[in-house]
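Other chains dropped; remaining ones untouched in position.
We call the chains A and B, going by the order they appear; numbering starts again at 1 in every chain.
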Amino acid sequence: MSGKIRLIDENGLRVDGRKPNELRPIKMEVGILSNADGSAYIEQGKSKILAAVYGPREVHPRHLALPDRALLRCRYHMAPFSVEERKSPAPSRREIELSKVIKEALEPAVFLEKFPRTSIDIFIEVLQADGGTRCAGTTVAALALADAGIPMRDLVVACAAGKVDGVLVLDLNDLEDKEGEADLPVAYMPNLGLVSLLQMDGLLTIEEFKQALNLAIEGCKQIYKLQKEALKAKYIAIKEEVETCLQS
Amino acid sequence: MSSIMISRIRQKQISQMIASGKRLDGRGLTDYRPIKIETGIIEKAEGSARVLMGRTEVVVGVKVELGEPFPDRPNEGVLTVNSEFVPLASPEFEAGPPSEESIELARVIDRGIRESQAIELEKLCLIPGKKVYVIFIDIYVLNHDGNLIDASALASLAALINTKIPVYVVENGEIKKTSEYMPLPMRNYPIAITFANISDKLVIDPWLEEEEIMNARLTITFDKDGRICAIQKGGQGALTPQQIIEAAYIAREKAEELRMLVVKN
């Protein structure tokens, strides 16, 4: 994070015209892949991410099965064409780490103990990356879990806050992430009030950190509303389909 | 490719219908499922396309970089086709190194593009023997409901047509990027048509359940002039020479139809 580029203009606006505490445009859709047990799609700014859930199902290889709960697995993966410079398809160290932290962000929300000896597999595919993909990936994966009918204690929703040109901002884009002073991705369970993913790079005083954490949580709460709408839209669509069937 | 279990009864039903010239989903033997093509969906890629063929969904991204030419083709750009069967797309797909099916798919698409000389690779050389454009075609299967080859070939072609490459100038042996972009130079438009052999009939564009029970698969790729540029037989069965020749004539017609979906004018 070098901070050489000017990221906040004279009107206090960001490179993409947003106010410091403003989210990027977000679009979500639930239930879009026919093979998966659950699936969802998110666009947040220019980031475009798909998630699918398979399970609860038999565990392969079998010796990984847990006697008292489901095995939750998560794979965060980027398409070779999702970034400026083509990415090799083999998982990078970054992708392996993010798979782990996203899994751990979702795990506290899922009633794993209801499905012993099975696996629940979450696949997140980043089709285009423009910053904040671990957060958007967490948000969309939670939708896919819900779409798969997996019983959950709460939804999980994620959003980053950070610091650019000395200003605390919400939902960093790629440029702000790379050139800013700090990035703080947070996953939140809005009804339980718990933080299930927390990372930080950069430099923040404890005071700044407190504010940034609150800002991120506020962002999560806003995105949570959109999550619920996306789920509702799916059920309305199903209802309409059923009614059309019954009428015909 | 897949071992999704479908019941014996349903298997019988599908093959008996085909024997009598019909298909379970109402299509005729040589009908494609509804096809939907979108391009330019990945702004960070130099070219991209999404193809829906029934419920089969494929995204292709084209990335363009600079690199070295092959020693035996010093004056030509380099083409690389890669495919990934990500586990999101099917319970049968696993993470890890590419499966033989995935490699076969990429190689069949590659041959169609390469042998029809679709891309004018000789226009993609900046400094002979040293610097050329490298074109990466990455095929990403998002939902597998059969006939990945045709969907991938169509998406690849649509993505190539959609591709804009940055213009470079060479000054005193130094390469400089300009702010301009130009379309990828193309001279041909290959289309792959795939048949499944079921009940001794060839049906076009098999969906997943048909692939489960097919005895053999035959893909014939045609260039814009109606010439064959690639063939691939797959599956554990065999075909008569007559079946193959018949398939070629049908495929040539179908290829014309499909090409019109991506090539305007």
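Convention: contacts are C-beta pairs under 8 Å (C-beta built on N, C-alpha and C of every residue); 3 or more make two chains touch, one makes a residue touch a chain.
Keep in mind it's a predicted model, so treat the numbers as computed, not measured.
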Full-complex stoichiometry, written in the displayed chain labels: A x3, B x3
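In the analysis below, only the chains that are shown with their structure count from here on.
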Chain A-chain B separation of Cα centroids, rounded to whole Å: 31
Contact set on chain B toward chain A in their complex: 41-45, 48, 55, 57, 59, 61-63, 65, 82, 84, 86-91, 95, 98, 136, 138, 140, 142-145
Touch list for chain A against partner chain B, complex: 33-36, 39, 46, 48, 50-52, 54, 57, 75, 77, 79-86, 89, 91, 121, 123, 125, 127-130
